[in-house]
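Remarks on the structure that follows.
Note that one protein chain is taken out, while the other chains of the complex remain in position.
First chain written, first letter: the chains are A and B, and each begins at residue 1.
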Amino acid sequence: MRDFLESVVIGFNSFVIIYFLALNSLYLVIVLIASRAQRRAQRMSSETALEDLFANPLTPGVSVLVPAYNEEPSIVSSVHSILDLRYPQLEVVIIDDGSTDGTFDVLQQEFELQPSTRVAAGVVETVGTVNSVHISRDGQIVVIRKENARRRGDALNVALEYSRYPLVCMIDADSVLEKDALMHVVRPFVDDPERVAATGGAIRPINGCPTERGMILEKRLPKAWAPRIQVVEYLRSFLLGRVGWSAFNGLMIISGAFGLFRRDLVQQIGGLTADSLAEDADLVNSLHHRLRHEKQDYRIVFVPHPVCWTEVPENLKILARQRRRWSHGLLEVLWRFRGMIANPRYGRMGLLVLPYYVVFELLTPVVEILGLICLPLGMAFGILNWQAAVLYALVAIGYGILLSVVAIVVDDLSYQTYRRWKDLGILLVAAFLENFGFRQLHAFWRLRGLWSGIRGSNAAWGEMPRVGFKETSGASAS
Amino acid sequence: MSTEAILLIAATLNLVLIIGLSLSTALLKARRERRAKRHEEELALLRPVMMRYLATWEDGDAHDLADMLIGYRGVTTSFEELVAGLLPKLRGADRSVLVDILRRRGTIDEARLNTSSRVAVRRYRAVELLGAAGVSEGIPEAAKLLADHSTDVRLAAVRALGRIGTGEAGAALLEHLDSEEGQKYPLPPHPVTMALLRIGADATQALTRALDAEQVEVRTIAAEVLGVLGVYPAVSELQIRMRVDPSVSVRLGATHALGRLSMPSSVDDLTAMLRTEEDVEVLAAACNALGRIIDPASMPELEQAVAHPHPTVRVAAAMALVPFGETGLDRLREIAQRDAAGGDAAREVLARNSIATNTTPLISL
């Protein structure tokens, strides 16, 4: 019995180590690809290209879609900051998604909105009833008041119905954009119009940066450690990770905080999945699915330039809820597109990207938590001596820190976002601290998200009609 | 080797890498800051000289300032950077003066040489500089880079040709697009249209010729740009393209252009389009164009289009009736009474019009 237990514990510990070695090595490769791509983009960045984009009367118009639910304090400054963006032709479409506060009243007062009878395009299905449409005098701002359907996807679909430009930009009401943000994400569309289907912008935590009227005055690090650690996290996975996948044309997630899409393609896939928890990842995967299915040559591009800033939770309870939701959402999306996983028909997406997400994103918390349980267990039963246990822990943690350090270094080399010496120090310390407490908590939150996904999924997946779902399941059956 | 030994090695390696990387970043940061400081100092000396020269060169007694600028050698080469930053913001004689200084410093010749460099970044920067300076001696080099194997360099060459201007640059661009090489190294239409728009009137001839080009993209670009540039002599050519071109994108481009040119002679062709065309975008563009020309003869056709099955066409047709003034609005009010067949579009446009009576309605491209 003891022998058996011993071999299980040692075997499992070796498995955990190999798992993390593989995960981190893969990630390191992605990050290295990313840093090369990023450096190249940096050296050939061009102000003249942005100038031409701005001056050209043929530059495609952009509809900025802003779902808003109870955003009374910030919505006016958000809209102002969108209107102030450097872009030649844009409209702002705000969906007041059944707000119970004065979101609509402040908008109406500030922008002198008038009721309109604008016609819905009738191209995607929506759930929540539209009560009224209001537009500003110059027609640049459209506000749609609708019943809340509890999910962001439906609000965005409604916005899609009432907007008119060929490119649609989906953002969060509290996203703060850099002045050139739209130019940077539109550029791939005009430089490679045949292929580019969507672009996403780099997101960074805004906590600690002083802002005024929806503009960042100075880039600073947050004051508390929880958001500081998230800065490192965002640098590592939302910046370098995505640059790497994008260089490989395997970008699976464009953050809902700032993404740009070709309207015709979004319409073709029937808009967003109205009831998805992760409608952003769901949309990008639908595009991959559709375009791979039709054997089209296409690109989904990540723009590494820091363009969008967003508030991250400082409160651990809210952070826990956010991460549970992400984990649940990821499971939902991977489940919906399970027919693509390991399916050679979907090329890299099927053979590499989605399997990576299953093994190294979805299941990481399981392995991590089991590893955490096994170490003390092994020591308690005297199977592992404490030196070995410490070494196991050191390697797992060291690799994690190394990855974060690489991300910090690459960011400092290419963008120098944070200028002060103190900031560099803080980031390095945060990279270290992340691995003691935060990482374990994070694994726990994700595990809980996964669990609620597994429990909730059986009931939910049967009854909800999903656009394009049939095709997927058909592919998996074959 | 035991597991523990492997783990020990891995842990040590991690530690060494973490410390090494952190230290080297710190070193690089320190070096960068030293250079930045130096750069600032140099710039603080150079900028006022440059600004003073630009403000006073007309008086004719600024030769010493010019000589200072020509002879200036900075350690962090801030001169070219400063000029490159200024050039795109200026027009006219003040700009030429700056370019002249660049030429006398030998920067232009160096850039021309660098367009043949084996390093893509060098070629890129060289052609960007030739474009920023807008020197016509750079045309052959820029034209050659239209077939560069790096996309970034090709795009930079397009932008440079637009900035340099002259009919020669425009012809080079259009010919490349229609050639076999242009098929092998394709150029996206949007940057090309901007380059041609920058060249402006000088590109007219080449553009009119390009309406008969072999490639669909070239014909589309030519049609769109002729419209934006307002080349009236091309109207009859554009009418032919709109009527007979087999490609939807060319028909759309020609319709846009005829709308921009708004010549009454296009009305017959445009109303004929409303009857025969099938593409929704082209139909909407034709309505839009008729709304710009405002010929009463086209009203019945527009009214019919308000009842089109597609909402895009319905709204475009209804919007096109607004510029006809009270007669057009009366027609819309009448249509708005209907339940189906365009009533929704008419109501929407009427509402929008009442909100924005003193501003122009948005025109979608």
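By definition in this document, contacts are C-beta pairs under 8 Å (C-beta built on N, C-alpha and C of every residue); 3 or more make two chains touch, one makes a residue touch a chain.
Everything below uses one rule, namely that contacts and distances are computed from a predicted model.
S.K.: Mind telling me which option in "Oligopeptide transport system permease protein OppC", "Phenylacetate-CoA oxygenase subunit PaaC", "Ribose import ATP-binding protein RbsA" or "Response regulatory domain-containing protein" is what UniProt lists for the chain we can't see?
M.R.: For the chain not displayed, UniProt's protein name is "Response regulatory domain-containing protein".
S.K.: Touch as defined at the start, partner being the missing chain; which of A:5, A:55 or A:373 qualifies?
M.R.: Missing-chain contact among the listed residues: A:55.
S.K.: Which listed residue, A:213, A:422 or A:455, touches the chain dropped from view?
M.R.: A:213
S.K.: Of the residues listed, A:89, A:246 or A:327, which one is in contact with the missing chain?
M.R.: Answering carefully, the residue with contact to the hidden chain is A:89.
S.K.: Of the listed residues B:6, B:30 or B:55, which contacts the missing chain in the full complex?
M.R.: In the full complex, the listed residue that touches the missing chain is B:55.
S.K.: For chain A, which residues reach the chain that was dropped from this view?
M.R.: With respect to the unshown chain, the touching residues of chain A are 51, 54-55, 57, 84, 86, 88-89, 138, 179, 212-213, 215, 217.
S.K.: Using the touch rule from the top, list residues of chain B that touch the missing partner.
M.R.: 47-48, 51-52, 54-56, 58, 85-86, 88-95, 359-360
The rule we apply is simple: only the chains that are shown with their structure count from here on.
S.K.: Counting in whole Å, what is the centre-to-centre distance of chain A and chain B, each centre being its mean C-alpha position?
M.R.: The computed centroid separation for chain A versus chain B comes out at 30 Å.
S.K.: Chain B touches which residues of chain A in the complex?
M.R.: Touching chain B: residues 14, 17, 21, 43-44, 46-49, 51-53, 55-61, 89, 91, 114-122, 135, 137-140, 164-165, 190-194, 387-388, 391-392, 394-395, 398-399, 401-402, 405-406, 408-409, 412-413, 416, 421, 424, 428 of chain A.
S.K.: In their shared complex, at which residues does chain B touch chain A?
M.R.: Residues 3-4, 7-8, 10-11, 14-15, 17-18, 21-22, 24-26, 28-29, 32, 88, 120-121, 124, 128, 131-132, 151-152, 155-156, 159, 162-163, 188-191, 193-195, 197-198, 224, 228, 311-312, 314-315, 344-345, 347-348, 351-352, 355-356, 359, 361-362, 364-365.
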